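All protein chains of the complex are present and in place, except for one that has been dropped.
Labels for the chains are A, B and C, by order of writing; each one numbers its residues from 1.
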């Protein structure tokens, strides 16, 4: 932490700040400069509230040097975390593809799609039983009936299951049926939901919020881990920008940043990230090339009749072709996709 | 709704689209153009899923003409809604100021601040009993003890109370104690919370999400109203942009937009919108000048020792000066602030 | 400047950095911390290239403490700069309104509008003789003929003139005819144009770029001033964000920020900032309330037949009403608008 003083701050003000810092058990390093004085602070920052210092007389600005991460940080756990999802390793050398429809619409729909994506090499089946929709008048999901269909998919095709828990009320039920509990982008800072997800046992897939910095994204994962559940998989799915040619701007630079800063695995969801099918294939390839640990992809056998997000879904044939490309690119990076 | 066809779409494709549209009980207006055909759609759009049409062969794009708003829309309720908060009218000719500390820290703190802001002309007292914080290691609020302190403030100073419900678990408790239930920016698309807020009886103050378009903002209000609670007050508090000189970019143009599009009252929170005390005063004046129905302002008697958001708090003296400026500007617009 | 070292940086690396810093005539203040070492740097930063340090082994990050401003900075010139435009003071206690059509379309058009805005209290007449347009197929301006019409307006109505120089080729000609040379938002980082504007004698109005931080905005003014012309007026006109209800998001918080950081006057252009006439009036009031030194407003006597930007233009009657509101709000802030 660096405390930058006003140009006109007096020596007394500087001394008062140093005193406050040392009172909190930290060390103050005043540095008088040509224009102003800055005070370096070293020690355990948890013990002091930056806002308290900022409000003192003569302080112009506080600059944070150490990031606020703890459990998510690679400085604390230097190895890559590998999450075990029902025997499938996420975050290791092998890439994992999660595929399926946006929403669970019917038993038949899920069986048809699951058979196809399993054959193409997907290991995890996705499908929303609860759907967060911008409009209260849109289809909101099959709820528990949908969760039962997903469980049947697991039985029948040996796929693991991922589905979203949209609120704390449904979390226990979702956790009971699923193999990975998904926290959606709109809930990335729903701290009650994060904490509750941290108190159940299933791995958590946490999507980046539409306007979340990577620091906020990692702090959201910290919320989950702080409750005891360290099995967190991150997911980049695009952020909101002025660019209007896609629904969101997929920020692939987040992958190398997260890999350096954190030990957690990160996958990419190019379906929500772009919203247009013609971009899903190229951006899926790019996600693998940039170093993601896997993909979360919407596949629908009949996009024209999908109840939600039809236009961004791949057909099973598209998905099969994509898997071949992904395997070829994975091998360039010394990885596999099995 | 306008369906834009591909340049190479055949007449058969166009006919198929028209057929689908009319099957749904709507009217199709095909318009062959120099370069491509577009199909206008009229009738009740609730009956058709745009994504279904978009997935049909030959369709290039869907353009929405009618906004999806219903209950929030001024087209449905042409008069300004005036919300009754314990006898205080929000949304009418008189501006309402809500003031108090960011967080309820102690009984003493609240009593000191409440006395001062009441004297300066605030009608509603704000203070967080539950605090959503980016870091799990930060102060999270006094919880029910805080709510009791707020209730005591109401008794003692005749101020109404506003405080945030951070999740569905605490909503009933918050609703029991408060006069206005606040839904925070991070929860603007927490649909479970919105619905539950729509099923209780107290007025709801809904803050704009950090990356929310105004259409999404109004649709979030629609969620609350659709459950039966029509007493919604909107609140602009800044959006996230590339600009780094303030924590958020206060988007004052939202006020005239909301006023034209919706009948709901809208107030401005310049404290969170800018994050720096030297900007709170000028932006408060600007908010009134642009036509807001009131302000939500953080006031702290001792900012240097506030447990959260200290640097953006006004002192009671600052607030008193601000109220005088606000009254003068209000009168320019033919409004009062009593 | 603060040099933050990697967690694993050795003592030798830290010493090497300190040596490089002192070699450049600066002072290094190493601060060993719990997790990593940081090195404070004091002295005249012009003498060292941060990128050079950043590339040295063991360096994680460089944090800039002192802003790069010099001539624009209030730390160097503590008083408000007041710019003299043909006898009209911009930046003092009196607010200045600049009004007129987006584009100079004809002699008649300008005379009709100028007569009206002068009567309502505008002191400076605006109008584009050269128009930067997104499409090469749009109307590009009357060029020198337009400049002559503007000069005639000055003669006839005693208004000063402001018009845009869109490139270095036309700058001399524009400077010859006008009283203020306008640099448009798209040219805010056209350094050749900025430098040339700094070498002519007329005051310069510099618009903020659509994606410019305030630091970049002030550095663009520094380019002009560094060539010898210190008569710079800044202009906030909105930035580009995800918000789609206005063409740009007017960032009124820039006004108090600029006022604290710089001595230069700043005005607001709510016409381009919002792009919709129903927002121009409220945001003009807000701009004055937030502390701007004036407004730049589009007024057209016949918006329906304007050749460019018609929909955002006020009629002369709208403008007359606006001037009355502005004067009333100005008086609340202890200012005048004469």
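Just so it is clear, contacts are C-beta pairs under 8 Å (C-beta built on N, C-alpha and C of every residue); 3 or more make two chains touch, one makes a residue touch a chain.
These numbers come from a predicted model, not from an experiment.
Trainee: Which of these touches the unseen chain: C:19, C:93, C:156 or C:186?
Mentor: Residue touching the chain left out of view: C:186.
Trainee: Considering the whole complex, which of A:211, A:297 or A:314 touches the chain not shown?
Mentor: Of the listed residues, the one touching the omitted chain is A:211.
Trainee: Just name the one of A:55, A:287 or A:323 that touches the chain not displayed here.
Mentor: Among A:55, A:287 or A:323, only A:287 touches the chain that is not shown.
Trainee: Residue by residue, what part of chain C touches the chain that was omitted?
Mentor: Within chain C, the residues touching the omitted chain are 46, 49, 51-52, 54-56, 68, 70, 132-137, 166-169, 186-187, 189-193, 195, 209-211, 216, 219, 222-223, 226, 239-240, 303-311.
Trainee: Touching the hidden chain in the full complex, which residues of chain B are there? Just list them.
Mentor: Spelled out for chain B, the touching residues are 2, 4, 7, 29, 31-36, 38, 40, 42-44, 61, 63, 65-66, 75, 240-242, 244.
Trainee: Which parts of chain A are in contact with the chain that was left out?
Mentor: 211, 213-215, 239, 241-246, 249-257, 260, 273-274, 278-279, 282-283, 285-291, 325, 328-329, 332-333
We adopt the following convention: only the chains that are shown with their structure count from here on.
Trainee: Distance-wise, how many Å sit between the C-alpha centres of chain A and chain B, to the nearest whole number?
Mentor: From the centre of chain A to the centre of chain B is 26 Å.
Trainee: Just how far, in Å, is the C-alpha centre of chain C from the one of chain B?
Mentor: 31
Trainee: Approximately how many whole Å separate the CA-defined centres of chain A and chain C?
Mentor: Measuring from centre to centre gives 39 Å for this pair.
Trainee: Two or more other chains touching the same residue: where does that happen in chain B?
Mentor: 211, 239
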